[in-house]
Structures are given as C-alpha cells and as structure tokens.
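With one protein chain removed, the remaining protein chains of the complex are shown where they sit.
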Amino acid sequence: MPELDPSDPDAAVIPADGAASSLATSDAATLEDGPLPGAPASGKARSLWSDAWHDLRRNPVFLVSALIIVFLVLIALWPGLIASGNPLQCDLAKAQEGSQPGHPFGFDTQGCDVYTRTVYGARASITVGICATAGAALLGSVLGGLAGFFGSWWDALLSRIADIFFGIPIILGGLVFLSVVTSGSLWPVVGFIVLLGWPQISRIARGSVVTAKQHDYVQAARALGAGDTRLLLRHIAPNAVAPVIVVATIALGTYIALEATLSFLGVGLKPPTVSWGIDISNASTQIRNAPHMLLWPAGALSITVLAFIMLGDAVRDALDPKLR
Amino acid sequence: MGRYVIRRLLQMVPVFIGSTFLIFFMVYALGDPVAALFGDKAPDPATAARIRRELYLDEPLWKQYGHYMGQILSGDFGTAFNGQKVTELMADAFPVTLRLTLVAILFEIVIGITLGVLSGLRRGRSVDTSVLLLTLIVVSIPTFVSGYVLQYLFGVKWGIVSPSVSPEAPFDELLLPGIVLALTSLAYVTRLSRTSIAENSRADYVRTAVAKGLPRRRVVTRHLLRNSLIPVVTFIGTDVGALMGGAIVTERIFNIHGVGFQLYQGILRQNSPTVVGFVTILVIVFLLANLFVDLLYAVLDPRIRYA
C-alpha cells in the first residue's frame, strides 16, 4: 500500500479542528490558481525558467547580490588583485597589534596580517561554502523530492537512510572520515559536509513536495495526462523550491562555519591553507584581547552569506508565478 | 493512521541495527583507545593487553559487534573507562539535555516564527531589513563566540545569571544556554517562516478571506500561518535531534553535563559503549520526531492523509 496517497479510497482522513474554513477557502483558491502555471507550458512562448530570467535581470536586489558574488569569486581566484602581502609570513613580535599603516586590519595572535589573510581566506571558504551547498542542495532536493513524490517504499528507504545520517555526530564523523583522508585538501571537507548536510535539505524538500503534490493544479495536470517527470519538473519543483533555497542560502554560511569547527578539531583544512573558518576559530578565544581578529573574517563571512540570501530571495521571487 | 504508525515504528528496527553498526564501525575505525589511557607514558604491554581483552578489543570487528548487541539486548549498555555504567551516564545526561532542547525549541518557535511572520507580512520594510540583519549576525558568529560573550556579559559583567549551570540543571539556569543553542536555528526558522508567509500571503484564499471581511488577526493565524507552517515544522523536527546531539559547544561553555558532553568525551576517549549507546538513543529520538512531524503535516494540511 502506498505510504502517502491521497487518492487511496481506504485512506483514513485525519480531521483537524477548525480546518473547515481554511480548507474551503484554500481549495477554492487553488482551483482558480490551478490552470495558470500550466498555461505557458502549452504554448511555445516562454518557459517558466526564461520568464524568471527575464524578471531577474531587472531586479536590483539580484544585480547587487550578483555583483558581490562576482567580486568574491574574483578575489577567490586571484587574491593578489587586492592584497600584495603573503598570508603565511608572520612576525610574532607584532602579535595582536591593532591597525597600522600598510596593515589596515591589524595582526592576529601569530603576528600575521589580518587583511591579507582575510583576502586569501576567501578562496578556501567560498569554495567549501559554494560546493558543499550546491552538493547538499542537489543531492538533498533530488532524493527528498523523489521520496515525497513517489511515497511508498521510496520514501521509507530514503527517509530512513537520512535518519541514520542524522544520527552521526559531526565530530565523530569528522574524526573518522577526515583522519582517513590526510591530504588536507579542500575536497574531502566538501564531500564530508555534503554527506552530513543532505539529509536536512532532503527532509525539507520532501515536506514541500508532499504539500505541493496535493494541490489541485497538480491533480489537474495529472488528469490531463502529464507524466511523472513533467509533473515533477514543471508543476511541483517551482512550487516546492522556495524552502530549499532558503535553507540552502543560510546553510552556505553555516557550512563555512562548520569548516571552522572541523579545522578547530584538527580534522578540517590544514595549514598552509588559509580560510576564514580557521581564522574565526583562532580568534574566538581571543575576543576579549583582540576583537579585530574576529571582526574581519566574520564580517567577510557575513557579506558572503548576505549576498547569497539576497540572491536566493530574488531567484525565489522570480520563480513564483503568482507574482506575475 | 494506526497502521501507518505501526509500520513506521517497525521501520525503526533496521534503522536501529544499521546505525548501531555504522557508529560501532566508526569508533572502531578510529583505532585503539587503550594507549591513550596511559597519558604521556608508554603503556605497559601486559596491562594494556589485559584491558584490551576485557573490553573485547582483541576480537575481530564482527565479534565485538555481536558481543555488544548481545549485551544491549539484555539491557547492559557497557561501562565507560572511569568505571561508570553507560546506562547511569544516560540517566544523568538525557534529562538535562532534554530540558535544554525544550528551552531552545521554545525559543525557536516563539521568537523565530514571530519574527518570521512580522518580516514576511512587511516585506521590504524596515522590520524586514532589521530582521535580515539580525539573522546575518547570528549566522556569521559561531556559537562559541556568542556563547562566551553572552556568558561574560550576563554572568560576570551584569551578574544577572550564574555563568555556569549546576549539576541539577533546573530550567531557570538553562534559559541563557537555551538562547545560545537556539541562535543558529533561529535564523533558519525566521527565514523559512518569512518566505512561506510572503509566498502564501499572495495566495488567492488569503485574498478571498480578506475580501470576505474576516478580521486581519483571524486571517493571519487561521489561514495564513497554518498553511505556511509545513516547512518550518519540518525544519524544527529535524532540529530536535541536531540540538540534542549537537549541543557540544553550548554544553561545554555553560558546563552542562548533558548528552553533547558525554558524546564528546566518549569520542575523544574512543569509548565505543558510550558513543554507540548515546547515538542509538539519539537516532530513536530522530525517528520519533520525524514521525511526529509527518503526522503534523496531516493536521496542518488536511489534504495530506496517511493510510
């Protein structure tokens, strides 16, 4: 018997207190709403995605955030563009000194230049952030979407696997996984974060798909003979993607911070790699003595997360047919 | 629904076996824990061999696991290296962490959803922007920093609360740690509910409800909020487990002797009975939380039914 099947005649209906009014209105609303998203699909005109792109190009929020992200990516690729120093050259005699000419952000505990390290740290942090988020979001939304859409044993299997992964303590997983891989390169760290991150996104995606699937326009499209693939990509995905985008954009920031935690435990990135995470965790114990050590890398992290949250918001709006 | 719940409960059996084996294997992969018991001195080989034999560490992995599962089925979760029964550790740690998690979840629900609803209803206004800024600060400052700063300010500078939590860990002492623990998740809950509210507030049923002349309050709570909660509830469901097992940093800072602390010690000392025992209970908590969330879906959205 399918696990989540609203069309099942034997299905037990769970009555909800006071549901009547909202049920009635929302049903009525979605009925009206139904044919709209399906409409452009029938014509050859513009697809939903090209519509979205059309909107995005004129959205100032999108333009600003995209500009910041392009700038960050440029720095990550060529840090030498805006920093002339060497992030590994440190003079302990200057430990924790404040701002001075040529060194606008001051020095850290080891006497390294905070400005140079913040600029050079972008590469590792942004690579880990973007790749881990992309990986976890892709894996999570595909698996979660399939689980939510097909229900039945798919759902049972995928959700229970996710449960097991949820159970692994990050520290244990990190120590085991990354002590086996000793190269100290970025990719094992990215892989590890994806491995731990996908279950959360998959649960969110599954939840949204389960809701979206019930909508009448989906039922209508199915009745009109739309196949599973078409239903998923054309009708359900655009309506279920918002929570995934929200979680993924915040997750980007927490993943960069997670890299810091792993480095702090001695299992993440290893020197000579420079990253915001390493610097933030080094600074965290010195907050009473040298707050500037925390301010700059954490500020850089904030700006990055801000840019991605804004981008996510804009993309989400553009995908929402109701706004048009 | 009864059959659905029973089926879900039955699924816990393979998950239980799978996760215990996975964790057991991971601790095993970390290597031999006995050498570390001797501190900076080299272990005396004869004594180390005796300890290994007593802990079944000289057997192959599958035998160790078999022995361990046999013990668990007879209710014996083994002992930690300091000679304490793991069941005793659990009895001490889980109630404390449960209270901490409750406080954190309560904060997430009350503050997170309120802020999310406010900023979702007033998109693009100053409330929305300030909430976004708050979210950013919370996301970019790691827990260990916010924890130490809040502890110093409230505990030492202003002397409002005790900086550390006593072993009994009553609720009033857990308020501050609860906030610290909830901070990162608060960002998620706020953003999720904001997006959901913003999206649904444009839905036709809301327009209909407003057009019908229903009071704004009723529209928001009955129609809008209820339909917007599914992603938020899903997130909080997954967060229960993460909070319980992931409170390592918070528990350290406020000296709370809970699950995170015991897990951390167990992992660093590579004591598999402690780690496997605690994680097993945690996985069961996840399973129950997720089942609860799935049942909540049907309450929030009556179109979803379970067979």
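In order of appearance the chains are A and B, and numbering begins at 1 in each one.
FYI, a contact is a pair of C-beta atoms (placed from the backbone, for glycine too) under 8 Å apart; a residue touches a chain by one contact, two chains touch by 3 or more.
In the analysis below, contacts and distances are computed from a predicted model.
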| item | value |
| --- | --- |
| Undisplayed chain, where the name is taken from the UniProt record, one of "Peptide ABC transporter substrate-binding protein", "NADH-quinone oxidoreductase subunit J", "RagB/SusD family nutrient uptake outer membrane protein" or "Aspartate carbamoyltransferase" | "Peptide ABC transporter substrate-binding protein" |
| Chains on display which the left-out chain touches in the complete complex | A, B |
| Which of A:Ala95, A:Ala134, A:Leu195 or A:Ala220 contacts the chain that the document leaves out | A:Ala95 |
| Listed residues B:Tyr4, B:Tyr28 or B:Phe261, member touching the removed chain | B:Phe261 |
| Missing-partner contacts on chain A, residue numbers | 86, 88-93, 95, 109-111, 174-175, 178-179, 265-267, 270-272, 282, 285-286, 288-289 |
| Chain B residues touching the omitted chain (full complex) | 30-33, 35-47, 49-51, 54, 81-84, 88-89, 92, 95, 98-99, 102, 148, 151-152, 155-156, 159, 162-164, 166-173, 251-255, 257, 261, 264-265, 267-270 |
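Note that only the chains that are shown with their structure count from here on.
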| item | value |
| --- | --- |
| CA centroid of chain A to CA centroid of chain B, Å | 20 |
| List of chain A residues in touch with chain B within their complex | 1-6, 8, 10-16, 18-19, 21-23, 25-30, 32-33, 156, 159-160, 163-164, 166-173, 175-176, 179-180, 199-200, 203-204, 206-208, 210-211, 214, 242-243, 245-247, 249-250, 253-254, 257, 260-261, 280-281, 284, 287-288, 294, 298-299, 301-302, 305-306, 309, 313, 316, 320, 322-323 |
| Complex interface listing, chain B residues touching chain A | 1, 4, 7, 11, 14-15, 18-19, 22-23, 26-27, 29-30, 132, 135-137, 139-142, 144-145, 148-149, 152, 184, 187-188, 191-192, 195-196, 199, 202-209, 222-223, 226-227, 230-231, 233-235, 237-238, 241-242, 245-246, 248-249, 263-264, 267, 275, 279, 282-283, 286-287, 290, 293, 295, 297-307 |
